[in-house]
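Working notes, structure below.
For this depiction, one protein chain was excluded, whereas all remaining protein chains were kept in their positions.
Labels A, B and C are assigned to the chains in the order they are written; within every chain, residues are numbered from 1.
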Amino acid sequence: MALAATSVKKTMPHTLFHTALYASLALCVLGLLWRSSAWFRVRVGPDARAVTLSQRLGALLRGTATALFGARVLHILGACFLDVLLLRRLFAREKPRWLGHLLILAGFTLLLLMHAFEALVTVKLFPGYESTLAPYLFLRNLFGAMVVAGIALLYFERWRRRTGLVSVRRPMAAAFAVLLGFVLATGYLLEAHKIASPQAFYRMAKRYSGTTDPGELMPLRAVWASEFGVAFDDLKEPFASNVMERGRQMHDADCAGCHAKPASAFVSYPVSRLLAPVTALLDKGRADIWLLYLHVFACFLGLATLPFTRFFHAVAVPISLLVNASAPNRAFSAAGRASRRALALDACLRCGICDAHCSVAPLARHLGNPYLLPSHKLVATGALANGRLLRSGRESDGFRVAEGAFLCTDCGRCTNDCPAGLDLEDLWQAGRGDLAAAGLPAPAQWVRALPALAWAEALEAAAGQHTATDPDASCAPLSADRRSFSRCVQCQTCTNVCPVVAQSIAADHRVDLTPQKVMNLLRLGLRDLTLGSRMVWDCATCYQCQENCPEGLRVTDIMCELRALAAHRLGAVRSWKAPS
Amino acid sequence: MKYALFLGCKIPSRLPAYELSTRAVLLRLGVTLVDLEFNCCGYPARNVSREAFVVAAARNLAIAERAGLDVLTPCTCCFGSLRHAISFLEEDPELRSRVSQALAVEGIAWSGKTEVEHLLPVLARTIGVDALGAAVRAPRAGLRVAAQYGCHALRPSNVARFDNPLAPTTFETLIRLTGATPVDWPRQLDCCGDPLHESNAPLSEHIARAKIADAKASGAEAMCTACPHCHLRFDSAQAGSPKPSIRSLLYTQLLGLAMGLDEKSLGLECPESPIRGR
Amino acid sequence: MISPPRIQTQVLIIGGGVTGTALARDLALRGVDCVLVEKDDINAGASGRNHGLLHSGARYVAGDREAAMECCAEGEILKRVAAQAIHDSGGYFVAVEGDDERYIADFPLYCARAGIGTRAVDVATARALEPALSDRAIAVFEVADASIDPFQLSLESMAQARSLGARLMRRTRVVGLEREGRLIRAVRVRSMAGGEDVRIEAAQVVNAAGAWAREVALLAGAPIDMTYSQGTLLVTHTRLASRVVNRLRRPGNGDILMPGGTVSLVGTTSTRVDALDDIHPTTADADLIVEEATRMLPALATMRFIRAFAGVRPLLGSPGAADSRSVSRGFALIDHEDHGLDNLATITGGKLTTCRLMAERAADLVCRRLGVTRPCVTATTPLPAVPECEWTEPGRSAREWMRSHASDDTLLCECEMVPGSTVDAIFDALRAAGDTPTLTDLGLRSRVGKGPCQGGFCAVRTVAHLYQRGDFHTQHGLAEILDFFGERWRGQRAILWGEQLAQAELMEALHCGLFGEELRGEGLRRAGPPAAPNADPADKSSP
Partner (left out) sequence: MTGERRNSFDVAVIGAGMAGMAAALFAAQRGLSCIQVGSGGGVLFASGLLDLLAVHPAAEGRQWQSPFAALAALAREQPDHPLARVDPASIRTAFETFVTALGEAGLAYAPLDERNRKVLTSIGTLKTTFGVPLSMVAGANALDALDAPNTPNTPPRCLLVDFRGLREFSARQIATTLADRWPGLCHGRIEFPGFEDVPELYAAHLARALETGETRDRTIALIRPMLGDAQLVGLPTVLGLGRCREVHAAFEAGLGVPVFEIPTMPTSVPGLRLLGALETVMSARGVRRRRLASVRALAFDANTGTATLDLDGVPGGERVSARAVVLATGRFSGRGLTADRGGVRESILGLPVHQPASREAWHQRDFLDPSGHAINRAGLRTDDAWRPLDMSGKPAWPRLFAVGSILADQDWMRSKCGSGLAIATAWAAMQQLADQLHGNTG
């Protein structure tokens, strides 16, 4: 019964404690194994599909070996200290968030060591340690407070830096925060109750001074009432000085060895004062016991569920950071990259820093498509990789994910800003590969799956469905207005100056129309025939036609419009898999 | 002279040398560059929603406007997008009001005060050929380059207001200032093929190669570019091609060298490039 | 002396319009041998110069109930047997502010009495479905109007008739009737291509010459009371409405808008004319139509028009009748027996919608006279579709082109997207029938030259293509261009303002300014008829 605070020894049946402890421990370990195994199972990107599990494990071993015995070992140690412990990347970007994380990290770790593992750690390091002695009373409260402050700060930051962008929903994160809060709360309450509890006093008195007779203990009680905050309901201050004097002698004889004044427990002590009125009640209900149970089992629960909550990033992020440090980016093999991508899916904190700085964030906001934002894109990429996205069968999701993936400009800001140091650009590239393989390639590609006429007929078949949302007026004002092409005199200058038509001389990249024919189809009222045409999608927007049109037609602007219109209308009529 | 520098997405991630050399050259010429948190110029959204495109572009303009600065961009594509957004906003009051609402969410607004300038005209006109000429210390005599304007710098001319789109001279003038010689090449005003790369890669390659071959046949030793898209397209089109390729050289690098700036500060790593001139 | 060449047949039909061709088909289906002579080409007259409206009959309910009921019945029949030539668009009758309230109120009653189905549509719904409708519309009724392609109808009728043995003589005019007692012994005809006259000896002669029926009858010394009413239509640059839109009032000027596939046709006018040569739309007609129709469809005020055309309605009745609109649009079958003739019949008047019925009645008479007992089957026998007769349908060519085309096929007419293969098909079909095809024939059988350029560009490409095929030699092709333009131009004069005037100016700059086609002296003289394709000695192409 090495692990566990002394107080537990006194109150909890060993077997129960142990079974619970080992069960949750086992769950935790299994969970960790399962989660981390995903780093070798999950495949993001076409190249990842090419590598086998053994290759990836091999890459892991090789990587570790070179890391440990290679030249970069110092580099890695540095990363260990600066990146992992001091959260350097976060410090460089957002100081308040960094502080929040640091508080939680430090507070939690110290509580774990000093309090949870006291018998294992503290007692060994500090002979004569007693949880009820100064400064431990104070420190325990302090560490707890750090964690609470950290959480509060993070939530405050999130609120303060809200960007108007939807952020990824993270139910487990909240659940875990609640659990953590619960552990701390029960801890504080337990402590507070014990401070104020007469029953606790009597039990101690019985054990150490052998008597429980109130009269006999009167002086000691007086001292504990006035200086240790025990809430005796039968005593009233002030006490006579001689009584106090006596009491102090008894205290020094029996108690002082283990008990410092609790006022240094700057959280629990005030709480105990608040509890005073109801202490008797709590005593009757043996609050000391059930609070302890709650506290301990909450800890176990946390332990058991840790791999499945967001707290898992506490494991994944350091590993990710160390992996980054272990080798320069380009040095990773295909297998290595594959594992790294899978790891990245777990290591994302959903902190939203990337979203805030994303170059296409305004587009995401205006198009109402969160999948343009890195954090959402990462979730979708994961979902696509393990098949959830398309199993969900929600076509619209498929589109929006694809739209997000292909509107990304690869500006690399997200990768630069990621506190976990994830190589997101690599992830996006891989994700696009997966989308294409899943039948969700870039619009310019899926349009090619059918000839222009087939698209037109698909549109006619779906006529009525799209008319409601047909954005012609706002998104295609030119092609919807005959005045913008009625001046065309069929002179074909647009085609003569078009580099695309001029160069599309090989069958493999032939365009099916010419700019002039597109304008003419508009005149013929056959606009739908143009939406899926190669000419419209292969227009290089070089503006030669528009610059040279003798009649001042805005040919290129119309081409752009037609693509936008096509993306909208063909997207609506097309099943989420590319037609074949 | 003070501008908000609009780098766009391509330069920082794919062509840092352009940022380096632009900053280095303009610093030497006494131009102050301010960095604001801009977003994508909006170009990719043109094929999805005209309005979203304009909103994205207008947000950048509004941010510059809030800082009371004109925008200077070395990216021809971004230049075109931002200018286009302005013309759309000006021709379509409905669009304008919808965009204003979208911007109001962030408490910013577009009123049209901010000018959008491309690097080349700023060098040629605002700073002026005299100032540039004076700054040139080490002319790259004998170097023959093919000036690649980039479509969106020139066309449509009413939107770009850059130069005569059929017979431009700005770039040639700037090249002569460095002592280098601009060659006359038939396909100069053609597209580089970059916008097609996603939709029709073979065609895009074909277009790029045709231009490169043309420039080479016209005696150019380097493609002189002022747009990351053209620049990278030329490089990638030549990557792995058997024929001896001609490298693409950013104008800012050429100018920087002529001004005697060191190659490192211009992001020029390979010293044996033909750009040293004779 | 040698007697002129003779042709013998049971029935000679004079006139290759919708009635004549329908009659030829009707007779052929009854096993009667017939010859059809046409002085110009299929549907060259009013049959090809109307709005192609398959009347529900509602237009005539008030003034001419009989005609209305005929239309109603025939419309339904044609929709069954000639579906391929019909686009069942449905139609609206629309009244706008200021129109006669009484007529609006009575209209449904009139229709009910004539047994014509109508349904009142509320104005808002109608404008949602037809946004071009004026916001001043006050009443809308839906009727079963449809659009029909008269060219396809006649070409396919004639094609079937020929497959059953009927003979067609195009560009052949009647120059004389040899009368003997109560009979016409023979009819002398003369081909425009030259050559000597031909005597056609027929047991029965049917005069289906439409507006020219009076002249033909006069050759037989049989006077007919006929008046001519010219109707003009305008063709818009882009299509304005998907349905037929009629003005809800007594028939008047500019009160019909027809869907013409990719364009709209708007008309008509009704002007009394006395001479039949040189029928052409006038600027006054155009103005009248635009001003009237704009009240129903305001967009017409700014619309670009690409063409106008005029046809002559043959109306039976005394020239005395004041307003030619008041004359019945019903048809008349004249047996000429009181003119002392037993084997001549004249079928005229009527309308496109009733052409089948007119043919049936005429055929019945002829068969009675011939003692043929086979009944008419055209009301039930579907009209077989013939591929090379379908290229007149607007927009069809574009879709076909997008569906698929041979890798070496090219578009000759860009406006209407007519490819070389179509031109080849039409020319080859005509040659197969022993004809010598011309550019104008092509224009009648396809959409070539019917787009905004009105032949300015496509004629040049088409002629180059045909020279290359060997269809044209020496200066013949250029002469063809001139004829083609001449024909197109007749439809241009009246609507040349705004953008179409700019287009016409461009065309003149090209064909006069550059090609100097008006200077026939230099290198460009009319040549004889085109020779058949042959080997070309000057051809140096390496095989």
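Just so it is clear, a residue touches a chain if its C-beta (ideal position, glycine included) is under 8 Å from a C-beta of that chain, and two chains touch if they have at least 3 such contacts.
Note that the coordinates shown come from a computational prediction; the quantities given were computed from them, not determined experimentally.
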{"item": "Partner chains on view for the chain not depicted", "value": "A, B, C"}
{"item": "Option touching the unshown chain, where B:4, B:146 or B:159 are the choices", "value": "B:159"}
{"item": "Which residue of C:123, C:138, C:276 or C:460 touches the chain not shown here", "value": "C:460"}
{"item": "Option from A:183, A:322, A:497 or A:542 whose C-beta touches the chain left out", "value": "A:497"}
{"item": "Missing-chain contacts mapped onto subunit B", "value": "83, 86-87, 90, 112, 121, 124-125, 156-170, 173, 184, 186-187, 213-214, 217"}
{"item": "Residue ranges of subunit A at the interface with the undisplayed chain", "value": "489, 491-493, 495-497, 501-502, 505-507, 510, 514, 547-552"}
{"item": "Footprint left on subunit C by the chain that the document does not show", "value": "278, 280, 282-284, 286-287, 290, 407-412, 457, 460-461, 463-465, 467-468, 472-475, 477-478, 481-482, 485-486, 488-490, 492-493, 496-498, 501-503, 505-506, 508-524, 536, 538-542"}
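The criterion applied here is as follows: only the chains that are shown with their structure count from here on.
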{"item": "Where subunit A and subunit C are represented by their mean Cα positions, the distance between them in whole Å", "value": "74"}
{"item": "Between subunit B and subunit C, centroid-to-centroid distance (C-alpha), Å", "value": "60"}
{"item": "Overlap residues in subunit B, where contacts from two or more other chains coincide", "value": "none"}
{"item": "Of all residues in subunit C, those that touch subunit A in their complex", "value": "237-239, 262, 302, 304, 394-395, 398-399, 402-403, 411, 414-417, 451-453, 457, 499, 502-503, 506"}
{"item": "Partner subunit B, residues of subunit A touching it in the complex", "value": "164, 357-363, 365-367, 403, 406-407, 409-413, 425, 442-445, 471, 474-477, 499-500, 503-504, 506, 508-509, 534, 537-538, 540-544, 546-547, 554, 556, 560-561, 563-564, 567-568"}
{"item": "Contacting residues of subunit B [partner subunit A, same complex]", "value": "8-10, 12-14, 37, 39-40, 42, 44-52, 55-56, 59, 92, 94-95, 102, 105-106, 151-152, 154-157, 165-166, 189-191, 193, 195-196, 198-200, 202-203, 206-207, 210"}
